[in-house]
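All protein chains but one are shown in place.
Up next, subunit A:
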Amino acid sequence: MKRTLGIGLAVVLLVGVVTAIVLGQGGDAPARLETVRGVIGSEKLAFFADQRVKDVFAKHGLKVEVDPAGSRQIATATDLNSYDFAFPSSAPAAEKIQRDRKAARTYAPFSSPMVIATFDPIIELLTKAGVVKPGPGYQTFDVQAYLDLAGKATRWDQLPGNTSYPARKNLLVTTTDPRDSNSAAMYLAITSFVANGGVVSSQEAEVKVLPAVSKLFLDQGYTQSSTEGPFEDYLSAGMGKTPLVLAYEAQFVDRVVRGDSTIRPDMKLLYPAPTVLSKHTLVPLREAGDRVGQLLSTDAELGKLAATFGFRTADPKHFNDIVKEKNLTVPQTIVDVVEPPAHETLERMLEAIAKQY
């Protein structure tokens, strides 16, 4: 038995060696891949870690190594010198990096709307409370109604008739840290729009909305710095820890597409009304990083793969194919989308909130 196995192994090894020699001489496959290092918003980690994605990059001679980080952290705290590209999850963060590093261009190969992931019993509670409403083909999370409840520091156990989730803590959407993370900045874009009755574009408006929007963060206390953190808590620790979590639509869709039974039947998505799109934007810092940006924007295989990870692609066909194929219950188009404030405005508001910690 052992001997057979030994011979078998030797054969495999031999085949391996022969293949290597053949490939090595073939000229098509490069003998050694060029390593490209990037720092990325954590929600794209699974995409870059996927073998099929690695294979496509390898075909083009690249081995892409990535570190996940909060997108604002990438723009402000991370030492970018050791990286070939930065790939935060929003246009404003990318804008800042592009300016700081004097990058010639950026790539925006995919996007994803901000959503709120929750559970059936919570939807039922919030429907009664007037926060969840039927929308155009999907359920919406009425941001104005939510701000009204949060403004009064409403606790879950104070909702009338609440027997399914009588927790003695504030009714708050779990977000990431506004000091580091892009998704928290996107959340600020949404809530400040509603609190102001339009995009915040003056210092006056900033002052007006800050008390209400600051509270949404400060009352949470400690928040994690990367969006993957609270979403993982949502999946594994459940309703007790994170009844409502702010996420990228892609995070949820990715899990459904994987079909790894991490999304249970009682887990649902709500679309904030209004919401914003997070535009994943790659900033090349060196030549090798630029090649990654080009490939992501132009390579059809990478586009298809990105859609399987739940991203809405620049060419909508890839995403729509996945929706059809996997029978996903996500809207093809989202109607109530607003623009985030200008980068400086968003930054100033985030700074003002950070100061209050």
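Methods note: a contact is a pair of C-beta atoms (placed from the backbone, for glycine too) under 8 Å apart; a residue touches a chain by one contact, two chains touch by 3 or more; residues count from 1.
FYI, contacts and distances are computed from a predicted model.
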Look at the options "Cytochrome C", "Amino acid/amide ABC transporter membrane protein 1 (HAAT family)", "Transcriptional regulator" or "VWA domain-containing protein" and return the one that UniProt uses as the protein name of the missing chain.
-> "VWA domain-containing protein"
Which of these, A:Gly61, A:Gly238 or A:Pro331, touches the one chain of the complex that we don't see?
-> A:Gly238
Positions on subunit A contacted by the hidden chain, ascending = 35, 49, 65, 67-69, 73, 77-79, 153, 155-156, 167-170, 172, 177, 180, 217-226, 229, 232, 235-242, 260-262, 264, 357
